[in-house]
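Every protein chain except one is present and positioned as in the full complex.
A and B are the chain letters, set down in written order, and residue numbers restart from 1 in every chain.
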Amino acid sequence: MSNNSRLAPPFGSLINRDQPINFRFEKQTYQGFDGDNIASALAANQQWLLSRSFKYHRPRGALTMAGQDANTMIQLPSDPNALADRIPLSEGLEVMGQNYSGSLNRDRGAVLGLFSRFLPVGFYYKAFFKPAGMWEKWALLIRKKAGLGTINQDYQPEYYDKQYQFYDVAVIGAGPAGLSAALEAAKSGGEVLLVDENASLGGSLNYSRLDAEGTAARELRQRLVAEVEATANITAMTSATCNAWFADNWLPIICGKRLYKVRAKQTILCVGSMEQQAVFHNNDLPGVIMSSAAQRLMHLYGVRPGKSAVVLTGNNEGYGTALDLLDAGVEVKAVIDLRHQPEYDAVAKYAVSKGLEVKTGCAVYAANKDPSGLHLGSVEVRDIIDQGVCATPESGKGEIIDCDVLCMSVGYTPTYQLICQGGGQLSYDDDSSMFTLTNCPPSCQIAGSVNSHWRLDDVVADAKRAALIATNALELTSATVPETIALSQQQSPNFGWPIFAHPKGKEFVDFDEDLQIADIINATKDGYEHIQLVKRYSTCGMGPSQGRHSALATARLVAAATNRTVAQTGVTTARPPFSAEHLAHSAGRSFYPAQRSNMHYRHLEAGAQMLQAGAWYRPAFYGSSDQRQVCINLEVTNVRHNVGLVDVSTLGGLEVRGPDAAEFLNRFYTFGFLKQPVGKARYALLTNEAGVVIDDGVACRFSEQHYYVTATTGGVGNVYQSMLKWNVQWRLDVDIANVTSAYSAVNIAGPNARKVLAKVCSDIDLDSQAFPYMGVREGSVAGIPARVIRVGFVGELGYEVHIPQHCGEALWDALIAAGAEFDIKPFGIEAQRILRLEKGHIIIGQDTDAMSNPNEVNMGWAIAKKKPFFVGGRSIQELNKTPLKRCQVGFVVNDANAPIPLESHLVLDGDRMTGRVTSCNYSPTLNKPVGLAFVEPDQAEAGSRFTIKSSGGVMVDAMVVQLPFYDPETQRQEL
Amino acid sequence: MSSTIASSALRRSQLYRRHIEMGAEFITLGDRVVVSHYGSNQEKQQAQHLGLADLSTLPRAGFKGPGTPDWALGLAMELPVQPNRATLQSDGTLVARLSQSELLLASNLDGLSQCIASATEAQLAESVYSLPRSDSHSWLVLCGSQAATTLAKVCGVDLRAHKFANGEIAQTSIAKINGVIVRNDLGETLSYCIFSDSSSVEFLWDSLLDAMAEFEGAAVGAQALRDCR
Partner (left out) sequence: MKLLTCPLNGQRNITEFTYGGEYHPMPDHQQATSREWAEHVFFHDNSAGVVIEWWCHSASSYWFLAERNTISDQILRTFPADEIFNQRIDFAAAPEPEPELKPKANGESQ
């Protein structure tokens, strides 16, 4: 099809007539122009039908032409539910309708409309839930019928991104108010951002008629836009949606594939208002459109909205539309004015003087289909005799006027969404049908029609006023702010009751959800009188357009049905996002920090299977993943009988230095540290104020005033912050530094550990007498300055060697080389977990939970009894007064065929849950599963038995044994 | 020859393998080895537009504690008066004051810092504690006219040149990891030093290069930075 039906300029301001674009809709090829959106290009080709409605599969066409309704939702190859009046046309674009069976023109689902009386409001709540389990069956059918677009499961991810931006003033909306506000704010010299969701700056100046001649809007737009473009400190973003208002003016602005995280010091919301539909029989027929949609079609895209038109109006704006239609060569059959005695402005008077057929005090009572059944064919007009009531003529029918387009101009709601997200309150005056928005945050101003100003002079003055408030607040100006402009009530464009019930229904209040007048009223009859309950019960306002065109009508209907005013009824909460956004906008370019030890690549080269613990990559084990258990067991055995090497760089490291270093640790950890000798390490257990175990490590005393304290990999950040927080209060003379990343560290463990270390360490006497268990030394290993700590986490002779971070790989190489003759092998954290479990050492966070006190995990020995104070001390004293509720025990599973219990498997006493497993693993050393579990105190004696509900519900018999499982005399680690 | 020195594990950056993959040539500055350039040795233009360099192997030092300012002044160090400001010493050493009582020192682009050497050798006064900044933190430099726009993709602080003066410091979150950003222009070229956790440097390097891609940024060697000064 061709483009030759377009209106001549100045109509069609957005399209470039020299750039035709071919695209396909429902497998038919069409042509549009550069600058068109899908809906405008289809309209230019007389294709008005765009979609089928959600519930009854009724034919639907464009309603707003502003991307604000769900009627235009279409399917793009990788994008379901795209808005045809929002997506720019592009060459070769493949567009399909959605939510139909058969074809868009002949949707078999439309038969559902015949059964609408069997689909009452609250249908889902009433049906399908009995008998139990029914919903699962119905859901499949309903979801298929009600499904919107389809997801392309072969979608290739695209690059979406985020970026911060900073402005003094952000102006949202670039209509006459936004342009004026931006210009005024920019005079202060501040940095101003001007954002509009449309392709062109100017808002309603692009399409509405301000004067009889129809030139004023265009001229004003040209002047304002030129000024904005010439102002260096205004950044204008078009086709950009500000999708929410978050605290302190944090504005997510979506433009293309980027989410701009804009932080503005002041925000001026000039977001305008949204035209509302009239509610009457068949008001959803394609061809029944907002009058602003007709104006957008003509002025922006050069598309005639029809051949013969009827204008339904409740204000003077409808007369402007009628004039535009005449200018575009559309036959205007009649202007149906809901008002009995309209007060005309200059534009309306001019329109009347052109000889238009005007019927006052009348309503469109019903719209009728044309022979295709898919478009408007005529309207039925009746006299209004009372609010929402039309006279019934003797013939039984009102006046029928043939037309293919009906333009509705009956009022607006302010675009209140962002303002209400900022805490603003929307109120409504039932007499004037005017809205007001109050209680905006101090850093957020509103101006223009969203602030209920309609006359251009008022709008501009209001915008300037808002801009001055903003720049004054930023101390960029100190201007006198003019008086608030009084609302001029005669100018209210809102007609109070454009709602006309019909015996056959189908007067749609909410197009998205196919809700009719009776549905809303019945919801109140079912007892849901609160507007929030009506919404949830009826699903009104829950569709894709989020109540933009149903909130006001619903509030009016609920108010009338419950004998309240609209002001009392209110509207439902508008939550972010303002319009649908791609998940990719939130998900795109997220950061997942990764930490790697200096030995990382040596692990990879040695065939390690890496896992991420927090942000750290750590070797789980070395070898192929299908040999997992074999590899782990070999690593364990090698440590027990020979020597192994594990990377412990991830271990937290904290320097505690100064005259009060010992005093500080004495207060912070549970143990006593004042008398700890230099050259010794001491176990450091940390409890919080409630006496719950939260971390552990060792405190190494390198001098009177210097401790090096280790902490768990995952806990060190919190331990460090907590240390600082306490010392901000205590003010001890001590310096605390987190040096975790400054050190690489390994643990060399096993009976041959000393022999290996001795080969590369000549300045530390490694003899067991000279350097006993829990000793600490400074020296050098492989020529690298090192801190060497004799600890026994895995229960063998072992040394932790801590060296400067950048030397980690060199140390690793040196120890592997020195250990070659002993057949040293690296081991991973899986083997380490088994080794420590065999030794009965707990891992904080795995074997403890948010309630574990030291007594429960057999750590009473690590609590100093006579200290003046330590964090958690008083709480532990309190806990000591009461008997234990549970305690941790070691257990073995003797049945070789039983499924090995896993963490969190339940400990049972008959039917009663008495505890849970915290660690359990097959022990290559003991040749059976061993584990730790919380049990009740009377289950804790060595030799007593309990039941674990293991995988698959299998009951496994466990026997309590004395800890540790391995080397109870602890001779191995002290070799 | 220089590549051989760089491959000695004791002296190479955690990013060494990435540098090799990108075809880096190395250069010895002082007694440290850094990337001289990648492929082309004409990277000055790239650095002026948008470049990322790894200086992690160059000397750094840190000192902290209430005695630090007086001790440092006693060593003839020039200190910024306020926290979160940095000053260049006469030998080009960057002295960043992170709080009233904490200093971070980073060497000049010749890898020679008399200031760091003398501070490291000097006796620490009472209430002065040294920090292992060469090991705890990596040191990247993001430079060029597009540097601020790039940082806006990874950092929530307004670092644009007219809002964040030369010598200003932001201790903040960069690509979700904590770090210290110091604006330290190279001659006329906008430049930011980024000091952050050494174990995260590969992540940060990758994240920054990814963010730079749309602005045609690239890794540059120390030679380009030296040419810009």
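We adopt the following convention: a residue touches a chain if its C-beta (ideal position, glycine included) is under 8 Å from a C-beta of that chain, and two chains touch if they have at least 3 such contacts.
Small disclaimer: the values here were computed from a predicted structure and weren't measured.
Undergrad: Could you tell which one of A:Y344, A:W730 or A:F822 touches the chain left off the display?
TA: A:W730
Undergrad: Of B:N84, B:Q114 or B:S130, which one is in contact with the hidden chain?
TA: Final answer for the missing-chain contact: B:N84.
Undergrad: Can you work out which residue in A:G828, A:G873 or A:P901 touches the chain that's missing from view?
TA: Spelled out, the listed residue whose C-beta touches the missing chain is A:G873.
Undergrad: On chain A, what residues meet the omitted chain?
TA: 246-248, 250, 263, 667, 689-690, 720-721, 724-725, 728-732, 738, 840, 855-856, 858, 860-861, 865-869, 873-875, 877-878, 880-884, 887-890, 937, 940-942, 962-964, 970
Undergrad: Touching the absent chain: which residues on chain B qualify?
TA: Interface residues of chain B facing the absent chain: 83-84, 98-99, 156-157, 170-173, 178-180.
Quick note on the criterion: only the chains that are shown with their structure count from here on.
Undergrad: What residues of chain A sit close enough to touch chain B in their complex?
TA: 161-166, 261, 263, 589, 591-598, 601, 615-616, 649, 655, 657-658, 733, 735, 737, 739-743, 784, 804-807, 809-810, 813
Undergrad: Which chain B residues qualify as touching chain A in the complex?
TA: Of all residues in chain B, those touching chain A are 8-14, 17, 57, 64-65, 127, 129, 131-132, 134-137, 149, 152-156, 158, 160, 163, 175-177, 197-200, 202-203, 207, 210-211, 214.
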